[in-house]
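Only one protein chain is missing from this complex, and each of the others stays in its spot.
By letter and in written order, the chains are A and B; residue numbering begins at 1 in each of them.
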Amino acid sequence: MRGRAGRLFPLPWPLFLLLALQLIGQELTVKDTLGRTVVVPARVSRVLSLQPEITRIIAALGADDRLVGRDDFIARFDYLSSIISPRLSQLPAASAPDGTPDLELVMRLNPDLIFASPSEASISDYLQSKTGIPVLAFASMGRFSGLLEEIRWTGAVLGRKDRADELIGYFRQTLGRVQKAIADIPAGRRPRVYLSFWSSFTRTPVFYEPVNAAGGRNLAEGLMPAYLGTLGTEVSLEKILGWDPEVILLHGSYLPAERKVTTSSVLDDPRLRSVRAVRDKRVYYTLGFWYWWDPALVLVETLMLAKLFYPQRFRALDLRSEANAVFKTFYGIEGGFDTLGRLLDIPDRPWR
Amino acid sequence: MKENRRKRRAALAAVIVALPIILFFVSLNVGSYPIPLRDVGKSLLSLVVPSFRSEVPPAVRDIILLIRLPRLLLAVAAGASLAVSGAALQALFKNPLVNEYILGLSSGSAFGAALSLVFLGRAFPPQAGAFLFAVVAVLAVLLMAGRLEASLVSLLLTGVIVSAFFSALLMLVEFLASPYALQSLFYWLMGNLSLAGWGDLALSLPLMAAGLALLFLLRWRLNVLSMNEEEARAMGVDVRREKWLVILAATLITAAATSVAGIIGWLGLIVPHLVRMAAGVDNRSVIPLSAALGASFLLAADAAARSLTSIEIPIGIFTSLIGIPVFLALLNKSKKVWL
Partner (left out) sequence: MSLRVENLVFTNRNFTLRVEKLEFESGRLAAIVGPNGAGKTTLLKCLAAIHPVSRRVIFRGRQDLAALHPAERARLISYVPQEHSPVFSYTVRDFVLTGRAAHLALFSLPSARDEAAAEEALEFVGLEPFAGRPYSQLSSGERRLVLIARALAQKAEVLLLDEPTTFLDPKHEWAVLELIRRLTDERKLTVLVTLHNLDMAVKYSDTLVFLKGGRVTAAGRPDDILTERLLRDVYDMPMKIVPCDGRKLIVR
């Protein structure tokens, strides 16, 4: 990942291809992440989203009044959705914890369109064949380009193309600012970062784009194929000591009570005391989710990481107000970042 | 001819005993962080001779003393525990297909770890949950089977039932868990020595040592207990009491090993067989040699898991991948060992 905006989104992105735009027939034929070709009606007034990223994107597109249902994860575990759209908490959960859709409920909710997660390929086809309702399986797969495509296609099928373009432009522009500010820093001088995800200090994602976009070098990159991305892999403690990271980032989107790996557990671990990041006390929480991103949060995270990695260069960046502005742009809410910060118990300065 | 066989057996036994010691020192030098031999030596010596401390970089010393040493000790203790537990239970149940997890232990510990990882906080680590429910599962088996007649068949059957019960509970916990908790549970279940530190060993090591000592003392008694129960009773053995003692000791060490290392399969099944093939079925040899060979097995598997690739392959995968072919080969040759 080089620091130039033009190279950030390599074209062509093969995941989403528009096969035919049939303006006359008022239908849209869309190819989703799984490569399924789906015909979507022109007017979509009732939407069921079983994919958390899409649910949030729909809220950002201002179309959350059309949502008739949500998935189990948003319903039970996602504290973020109540911040960005109070309406979401009213919706019934139409899938089970393992992703299986509740067919009867789906029929009763009678959506015009269903968004599903591509992680279980069979569910999308199953759902579509059983209900006769078109099902689109989208996910960002841990890539900004994927996220932006999600926004674009969701906007397209919901008739909110302008709003989608607006968000995409804002996203690119914000990222572009960061990229420009660090463009001149050669690869060898970018901070070496170790990420710990999934409640285990030795579990690390082999690809995490926010770190790259903020000008850091993910030490685990290349250990395994990038598509395993945020799922990650196990490394040994020795390996981490060998890498000697300058910055350690911990999976911070857990609520404080649920965190198993904390900054104090890392800083107090005698085995890690020789690591540079520990000596310099540069151990922080980051906001990484699984592959269910929130577009605003991902952007905020990138800003936050940029400030962590290059405190001098981003001295002027007021993270708190920038972050709140991002949330306002996406969701129209005030103080969104403040609320999140209180929930996750983190101050707005580069936090521990 | 018989003399030759005895000499060969003695030689094999000597090899088995020496193996863990050799592997221990070899493994101390294996790892992704390259450390020259003399630094390894100096790090170890710095424990007793403080002046050596300054001669090795702190990172190196920390790796040897805080990362590799506890991990290897755990491999030795867990390997010995699982193998001895399997050997003792095979003798007790007069069944060479018995393994150390037979009385519901693996399901119980998996459920306990899941309960802790998913619902309970940092205060109740998965090690504690795993140990607690492993013991609970076995106690449940002993109590329930005791109401029947505590015969070996009823123990095994009750073990199957209790296992199924905890497996069902485990599935329920998994169903209710968030994707975050599920991930950590998934990795715990596969077996992992990578995070073993002195803190983990502080409790589990003494438990394993105690249980191993107990079974070591009982090693000849296992010969008697491996006879038909009626015959054992007629030979003056309080079968019920001694059966419980062996089961509790085996449970203690298996639960302690599993709680820190995760579920590592095949050791308790295969190692005793290999030992019997090499050194005969007398438990006076089988028990200590199983401890040595089990420790070696796990040391070797751990060294392989650490060094083959730059990522950590869960050790349970190794013991299965190696264990299954070995087991198949054993099945062909095993006619000499039992009938």
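Quick note on the criterion: contacts are C-beta pairs under 8 Å (C-beta built on N, C-alpha and C of every residue); 3 or more make two chains touch, one makes a residue touch a chain.
Since the structure is predicted, the reported quantities are computational estimates derived from the model, not experimental observations.
> Using the touch definition given at the top, which of the shown chains does the missing chain touch?
Those shown chains that the absent chain touches are B.
> Going by the contact rule already stated, which one of B:V26, B:M235, B:L308 or B:L331 would touch the omitted chain in the full complex?
Residue touching the chain left out of view: B:M235.
> Looking beyond the chains shown, say which of B:G112, B:G159, B:G280 or B:G323 touches the absent one.
Answering carefully, the residue with contact to the hidden chain is B:G280.
> Touching the hidden chain in the complete assembly: which of B:V224, B:A304 or B:I317 does that?
That would be B:V224, which touches the missing chain.
> Please identify, in ascending order, the residues of chain B that touch the omitted chain?
Chain B touches the chain not shown through residues 2, 6, 91, 94-96, 217-221, 223-224, 226-228, 230-238, 242, 276, 280-282, 284, 336-339.
In the analysis below, only the chains that are shown with their structure count from here on.
> Provide the C-alpha centroid distance between chain A and chain B, rounded to the nearest whole angstrom.
Roughly 41 Å separates the two chain centres.
> Touching residues of chain A toward chain B in the complex: what are they?
73, 76-77, 96-98, 198-203, 223-224, 233-239, 241-242, 244, 254, 257-260, 262, 269-271, 273-275, 290
> Touching residues of chain B toward chain A in the complex: what are they?
Touching chain A from chain B are residues 31-33, 57-59, 62-63, 66-68, 117, 121-122, 175-181, 183-184, 187, 192, 194-195, 197, 306, 310-314.
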